[in-house]
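Structure first, then comments.
Note that this complex is displayed minus one protein chain, with the remaining chains in position.
By letter and in written order, the chains are A and B; residue numbering begins at 1 in each of them.
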Amino acid sequence: MLELDHVTIGYGKTTAVEGLSLQVAEGEAVSLVGPNGAGKTTTLSAVVGLLRPRSGSIRFEGREIAGEAPERLVRSGLALVPEGRQIFSTLTVGENLRLPLAARPKAEAGPALERELERFPALAERLDDPAGGLSGGQQQQLAIARALLCRPRLLLLDEPSLGLAPLLVDAVFETLAGLKAEGVTVLLVEQNAVRAVEFADRSYVINAGRAVLSGAREEMREKEKLAASYLGSAVAMADAAEEEAEAGAGSGGGAGA
Amino acid sequence: MKGRAESFLRDGWPAISLIGILLVVAVIGSNLGAVDQRHTIEILINVVLVVGLYVFVGNSGVLSFGQISFMSIGAYTTALLTIPVVQKNFLLPDLPGFLGSAEFAPLPAALGAGLAAVLFGLIIVVPISRLSGLGAALAMFAVLVIVYQVAINWDAVTRGTQTMLGVPINTTIWSALAWAAVCVLIAFAYQRSSSGLRLRASREDEFAARAAAISIPKERAIAFLISAFVIGIGGFLYAQFQGGFTPAAFYTHLTFLTIAMLVVGGQKSLAGAVVGAVTVSILSFFFNSIEDGFSAGPVDFAGRDGLSDTALAAFILLVLLLRRDGIMRGREFQLRRPGRLRSRKTSGTVARTDAQAEEAG
Partner (left out) sequence: MTELIQHVIDALSLGSLYALLALGIALIFGIMNLINFAYGELIMIGAFTLYLGRDLPWPLQLALCVVVVIIASLLMDRLAFRPFRGATGPVLLVTSFALSFALQSLATVIFGSRAKGIALPSWFAESITIGSVSFSSLNLITVVLVVVLLGGLATFLRRTTVGVQMRAAAENFTTARLVGVKADRVIAVAFVLSGFSAAVAAILIVAQRGTVTPTVGVSPVLIAFVATIIGGLGSLYGAAFGGLLLGALTVLLQVVLPEGLAPYREVFLYAGVIVVLLVRPQGLVVVKALFERV
């Protein structure tokens, strides 16, 4: 459904992401993990149209989308839950939720809203309250609900567990699991690598702008590989790359190291 | 020995090259007709003003709409210090004793002008250096209005709305060039000082700078006062060039022009300040001459008032459209050894991964 092919993204003179390739198939849950500053948010920003890649292609459902405007991509079925939630604190919860509904036919909007309010009862209770007054966990729910109301075929999430207490992190991943069960295609970016890798069908590890590791859930469970690629140890990476090359086709459509 | 000279040349090139440009402007100008000689002096005065503006605005990233108030103070101080006593007593009979009998030579007067500007700057520096963004711009605009209004109304000292006359005309192409060179050196020395570096760090990333224990208000204050001094000198040069002026000469029109010159040249570098000042000044003279009408072949274009301003403003918009960072793009003129790495800002990310790749394989 989503395909990045050797994408390079930069800001001014710096290059944040270099030659990244990844795929997300329909119905899959894929996670992109890596340390701070690795280029995860940059990658999502490019997919969603906020940044234009310098080279490489981004294809969504077969169509090249690199550089298209975000508000048009939303209509095409891409929705992002941004880093830090980014809810509109001066709007009420209800106004936040109704924003994406403006683009949808009236008949759909009502039931769609109902569904999200059922999923997140905390929001239903606070429809007329200013969104700025919500707790962190509730804001995260609002951000997810808002994105879901865009009726996305692919849902992108940028560090949804950031800044949340462990219990709330659990709640977030429960929600994600529920979405996966409903068949929503998900691309999850997370610093919390362990949980993200557990949740996703497949994962990619990115470090310093380059993909360094990828694989299905079982493979990624080998914690050493993960830790090593996080710390960026050249030797460990070389080892990991070697193993990857040996495993060859078995890694299921992974990216180059 | 050769190594020393070479490294001096390379280190100082950003300033040396600019002074070189000014020298070329002066030499060419001095060989032209009387009107263009006056234009040349104006160019050099504008350079002083924009360099002064750059010292504060360029290094701190804080836009100020009121630096020209220092020019006003410098010019009026110059007038008070240098108008021949007899004339002064006639023009300004109510002037307090000491000022009434003072008559200084150009150099001390220039320093006096700069000093007066700095003293005024000291009064307002503490609050200004704490504000940032549009708040600072607005506060400095308020200062500009205040200085203007005081100049209009304080008849005893400024002759109010009447023209201040009789300032001895001592500014020549060469004296203007000398002062411009001095100001370029001052700005250059400042931006390479540790204070200047710290200020520029805060411009790029305020939070990081604070975390590095940089006192932003203090560094801004230093730049602010140096800026005041330089612009005060500009006021001195202007006063002894025109011989007379009114408060309106130091108000919004000139403020817009100098800011435009800085932004067009590229506000983040000294070279930008100089290049912007020279370029826009020359262009404005060109447009002004067109305004009086000209002939192109068989067709005569009659001049119209306001045409030159329109053309100048349109030009500024065009330059910004094509080169958002300004002509110099925030860079200084550098002397490069052939074969050396070009870019100063290497991408950390790529450099790291390159290194890793090298190590690994």
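The definition used in the following text is that a contact is a pair of C-beta atoms (placed from the backbone, for glycine too) under 8 Å apart; a residue touches a chain by one contact, two chains touch by 3 or more.
Not measured: the values here are computed from a predicted model.
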Exercise for the section: Just name the one of B:85, B:146 or B:189 that touches the chain not displayed here. Expected result: B:146
Exercise for the section: Have a look at B:169, B:208 or B:314 and name the one touching the chain we're not showing. Expected result: B:314
Handout entry: Identified contact with the non-displayed chain, of B:138, B:165, B:182 or B:214
Key = B:138
Practice task
Could you tell which one of A:66, A:150 or A:208 touches the chain left off the display?
Solution key: A:150
Problem - Absent chain, residues of chain B that touch it - result: 57, 63, 127, 130-131, 133-135, 137-139, 141-143, 145-146, 149-150, 152-153, 252, 256, 259-260, 263-264, 267, 304-310, 312-314, 316-317, 320-321, 324
Practice task
Could I get the residues of chain A that touch the absent chain, sorted low to high?
Solution key: 48, 50, 69-71, 74-75, 79-80, 82, 86, 88-91, 95-96, 98-100, 102-103, 130, 132, 146-147, 150
